[in-house]
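Yeah, one chain of the complex is gone here, protein chain that is, but the others are all in their spots.
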Amino acid sequence: MALYELLNLTFQFLDSFAFIVLATVGLAIIFGMMGIINLAHGEFILVGAYATTLSFNLLGVPLVLAMLVGIIATTVYGIILERLIIHRLYGRLLDSMVVTFGISLVMIQLTRIVFGNSLDQIGTPFGGISYGVYSYSAYRIMLAGAAILTLAALYVVFTRTTFGIKARATIQDEETARSMGVDTDRMYLSTFAIGSALAGLTGALYAPTITMSPDLGANFLVEAFVAVVVGGPSVLIGTSLAGGFLGTIDAIFTYVGGTFIGQVALLTAAIFAIRFLPDGITGLLEDIRAKRREAQ
Amino acid sequence: MATSDPTVKTTAAVDETGVETDTILQTRGLRKQFGGLTATDDVDFGIDEGELRCLIGPNGAGKSTFLKLLTGRLEPTAGSIYYDGDEIGHLPSHERVSRGISMKFQVPSIYPDLSVRENLRIPLQRIADPDTFEQRTRETLERFHLEGTADETAANLSHGQQQRLEIAMAMTLEPTLMLLDEPVAGLSVEETAEVADLLRTINAEDDVAFVVIEHDIDFVETIADQVTVLHDGAIFREGSIEDVRNDPAVKRIYLGEEE
Amino acid sequence: MSYPSISRRRVLAGGTAGALAALGGCLEEGGVVGGGNGNGDDGPTIGILEDRSGEFALNGTSKWQSSLLAVEEINENGGVLGEEIEVYDPDPQSDNQRYQELTREAINSEDVDALWAGYSSATREAIRPIINDEEQLYFYTTQYEGGVCDRTTFAMGATARQQLGAVIPYMIEEYGPRIYTIAADYNFGQISGDWVRILAEEHGAEVLDEEYIPLGETDFGSTINNIQGEDPDFIASMLVGDSHTNFYEQRADTGLDIPMASSTTMAQGYEHLRVEPPALEDMYVGVNYMQEIETESSQEFVDSFYEMFPDADYLNQEAQNNYFSVHMWADAVERAGTFDQEEVIAELESGIEVDAPEGTIELDPATHHMTHHMRIGHADENHEVTFDEEQYIEPSFLHEVGCDLTSESEQTQYEPEEFYDAI
Amino acid sequence: MSSDSSASLAARLRAPFEGPNTIGNSNGFWASFGVAVLLLAIYPVLFGPYAAATSSVFLVYALLGVSLCFIWGFCGILSFGQVAFFGVAGYTFGIVAINLSSYTGVTLGIVAGIAVATLFAALLGYFMFYGGVRDVYVTIITLVVALVLHTFLGQTAGSEWAVGEAALGGFNGMVGIPDLGVGVGDVGITLDGAMHYYAALAALIATYLGLRVLVNSQFGYAMVATREDEARTEMFGYNTTFIKFVTFTIGGALAGLSGVLFVTWGNYIDPSEFAITAAAMPVIWASIGGRESIFGTIAAAIAIQWLELQLTGEWALVIVGSLLIIVMLAIPKGIAPGIRDLIVALQTRRQEPASDSPAPTEEVSD
Partner (left out) sequence: MLEIESLGVSYGKTPILRDIDITVDDGEIVGIMGKNGVGKTTLVKAVMGLLEASDGRIVFDGDVVVDATEASADDASNGVTGHLATALGLGSTAGTWVSADERARRGMGYIPQGRDVFPELTVRENLKMGESINEDDDEVRYEDVYDYFPILEERRSQEAGTLSGGQQQMLAIGRALIGNPDLLLLDEPSEGVQPSIVQDITRDLQQVNRDLGTTILFVEQNLHVVQHLAERCYAIDKGTIVDELGPDRMQEREAVTEYLAV
């Protein structure tokens, strides 16, 4: 029995971890690398989820293909938005917050006007894993794998490819990057497109598990913000660690005290994390690394 | 108290706390580490009341770190700072300023979006009665050759005017010790001469002690008698400008071959 | 509730300056430009404040639509007292502040003769002070936790006692006495949870555990594990809102096949149509109306509804309540011969009967609640809904606690925990 | 009395309210300020007490906007959680006034509401500023604090969550909150309906003028200096941490005042006041109106809330959202500073009649 309960806890952790990482990663790229606080992040996820659901329901394409449609649709959407609006907001951190809030209002309501109050939901594939009297959704556990894969892929893209180096260089010093032959406009656009694609991926992956309504984005926004801040400046490592840290807190407190306690514990942990680690977990990590170097 | 580095000259008498009596500022074993990097290494540095001292050294010698330790922007890893007999190494910046230490940054860091008058008001209102603001502003502008700029936005001043405004703001607080980080970086010959003149006048008239970090060795020559050379975070040489300039070791690490 | 020493209608109390008194007096008379208080020559207006955007749009839209249908039917038949009814129907966007502003606007500027407003209990509570203060005739049409006993408020929806009172005993008989309650963590959910316990006690059953889930929660992994650990005979589910709908999907996904009893699913948010089958397999819900009910009166209503709104998503229980209550109000006005709200209330309190799509039902004068035809809707593995049993259930709780608005005008909400030991 | 001396009297009266830290120091500005106040004052007379009672809440929102404008525009602290203090004050007022049902209770409730909000802001400010939290992280902590309150109060439904007579009420909110009033025991004055409107108007005008004095005072200069360059300001001997702490606390107190006025307007408060949509509103008002202009923020708050109420159809939120985007892109500093720049530009042009190139009006269209 104790083993089964440990499994319960593990699965709940994986579930929370996947949710936090996937909710955060697109936002983290756009915030961490481009200095845009995207309050419409949840609505980018909405685009991914809706495109996936609609192409599955209306076109009858297989789920994986529908998810691909979701990702592509969100990417295209992100590119259009970047060209129309977002590129005017680089370097205007707080203004970007207000504008994207406006975008979020418009998107939710337009979705409602165009698609109505809900869409028929896709069923969750794979069924459950049973152990003892318990069972857990296999799909939701699989999402943890998807989260880790996503992080790994991003790590490779941003540190091992010329594109990644150019993108990081552009973010650090746009002018110099331009003088090195980098089309910085395109770099910003590409980075934003990647952030959008990740939001689309999140929407696509969660489409079979969540209710399709125009305000579904709100489900993701709070966790995403908290994790970005707790993660700190180093986007990818920060997101993984914040996902791990907050996922653990969420799983344990939910397990002990129920969903409400889990939620409150998550937010409270975030406040304390920000207060005592003003540079996030990665800031702490750098301090520790520096100390170890000193000791050697 | 003997200093660990034999090249440091200690000329002043020492009182029972180990702090030299006419010394306004004294550091003891001041050290700052950033992770594995020791930016400032056991520095014992002293400056007398009314002295004008220049601090030179190659890039990365720890000059800026040292200055930041003095102003309180950085917390020392070890060691202490005595100012006017009190240990101030752990006081926040603003309290050090209240005790009479003023600082001018490397880049002119005035408030660019405020007018000159408003810029001056910020230090002024800390020490003066509101009724005297107008008059004191006028006096200050005159003294620092900024007449007629009172209502300009500070960003619109020339580089030299900005440097002077910043010194004026620092001086408004009537400090006893002023820390200047490269006060003539990027100034023209005339402007440099003007600043040198200004510093000497202030030093003489107001009895303010100066610690000046500077790259321009010619400028150093025109203003300072005593020079401290920092290297690798530690004091490398201390002495008159001629001694230092002719020291082969200093030449090797810093000045390079003269043509 | 409001303390007696300060009368709301009196602007001044105690010794205050004469200037203020004069100003106050002037203001009491209404402004110079407009917004007067008198019921001038304008025709009768009713206020329909139902959400068409925001969190509750899914539930609110058809409430708004069916109200318009009722108004159109009345106007086509010559209106009320020979006058066409006008509708004041801005969208409150599921925002309680907006509800407050719009309610004041409806009462003071639009001078509505009757008001229908709001889906959630929170909305009802937000505008309740204004309704009571202004003594506005108000119809609240959502199925709810029950207990509201206000002089000018008429609760048209079935209460928790009526709905759970139909379904819980049925489930105990069908599946057994061990119950696990999951409910939304707010007043409605908690009071519903209380009712499940009261009903369990009355029928010799037992509530194993209760879990109250915050609104907006989407992850039910731990909840499902907890239920599996207890292995109840059935689940009493009073989850609310879109996020909570995820529970059913996750339940199916993990293979949890314990039957469920509910007062909140299907009839309001048509989860059986939105969620992929078989997520709601073996869901039993106590309802007074669903569009799937195959009586003649129901089918007529469904037909005219979709004729007017061909693109409508669903015709829910609350929409039916709006529909019959608009008709009922018009009927009461006709009988009273005036739009005067006091007289209309008196007429309603005379024990009015209405032919609703759910069947002929009557208003209980003492409690301002309806006696409803309660059915138990059952969803099978394909989400086909069938109805097993029909009972005619009175709003008995308020009677038991002594709410009698015909003799005493009060503004109270009664809660079951004050009257039952089971809690 | 000669016109000169009356002019100088006016100048002396105006002096404490004026300075480079506020927009609008001209005769023209004060004249239009007077007109605005007058219009607001006779609004209930023109449109009736019911219109006033409905509109009162716009003034309350304006005050909430001002509480943010003050700390953001003048000290550079963007709090996304002004609603936290607003809401906490509202709940506190409710608890006190419901339990002590008399004029004394209401009066104490006002004091307690503002005091608790102030204390809460002070604690949070101390926690953040003395802990080295800065910039966007302050913004996010304050937002998270509001969300924690949202989550917490949302589940306070049961009877165990009651303070004396006052039930917190969970998601359904706290009901039965009394009207605004002042007095002792049974003797006092109730400020409801149009009187609530006047109370809110008085609070708003007093706050506006008070803040103008404050931002043009020595402390105001210290705030502005901190906003412009914190490190530099510290080098002039200012304790910038303390300045931010005090500013933030004052902002909390003002938000608390507006919270008290808010709950006495609707006799109700619920946790949605702490939700992200509610939290965004003050930021929006200040951004649109111009965060460095108190007057602009007030005007924007009233205008935006009024506009939202007028827009009733399904396109309402689309229009509001689009307006937000367009204004922020076209006039990044907000409308009030935009107007000031425009006036300055026009004046400069008038002074230089040589450069009289007519403003092309058609070029915007593409």
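In order of appearance the chains are A, B, C and D, and numbering begins at 1 in each one.
Quick note on the criterion: a residue touches a chain if its C-beta (ideal position, glycine included) is under 8 Å from a C-beta of that chain, and two chains touch if they have at least 3 such contacts.
What you see is a predicted model, and the numbers here were worked out from it, not measured in a lab.
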{"item": "Residue touching the undisplayed chain, where the options are A:93, A:182 or A:237", "value": "A:182"}
{"item": "Contact with the hidden chain (one of A:93, A:169, A:261 or A:277)", "value": "A:169"}
{"item": "Residues in subunit A touching the chain absent from view", "value": "88, 162, 165-166, 168-169, 172-173, 175-184"}
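What we mean here is this: only the chains that are shown with their structure count from here on.
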{"item": "Per-chain Cα centre nearest the global Cα centre, belonging to chain", "value": "D"}
{"item": "Greatest separation from subunit B - chain, by CA centre", "value": "C"}
{"item": "Whole-Å gap between the CA centroids of subunit A and subunit C", "value": "38"}
{"item": "Euclidean distance of C-alpha centroids - subunit B vs subunit D, Å", "value": "44"}
{"item": "Intercentroid distance (Cα basis), subunit D paired with subunit A, Å", "value": "34"}
{"item": "Interface hub residues of subunit A, defined as touching at least two other chains", "value": "109, 112, 218, 260, 263"}
{"item": "Set of subunit B residues in contact with two or more other chains", "value": "none"}
{"item": "Residue numbers on subunit A that touch subunit D, as the complex places them", "value": "37, 39, 85, 88, 92-95, 97-99, 101-106, 108-110, 112-113, 218, 221-222, 225-226, 229, 260, 263-264, 267-268, 270-271, 274-276, 278"}
{"item": "Residue ranges of subunit D in contact with subunit B within the complex", "value": "20, 218, 221-222, 224-225, 228-229, 231-241"}
{"item": "Subunit D-facing residues of subunit C, complex", "value": "1-8, 10-16, 24, 26-28, 30-37, 52-53, 89-91, 93, 95-98, 100-102, 104-105, 107-109, 120-122, 125-126, 128-130, 133, 185-190, 212, 214-215, 415, 417"}
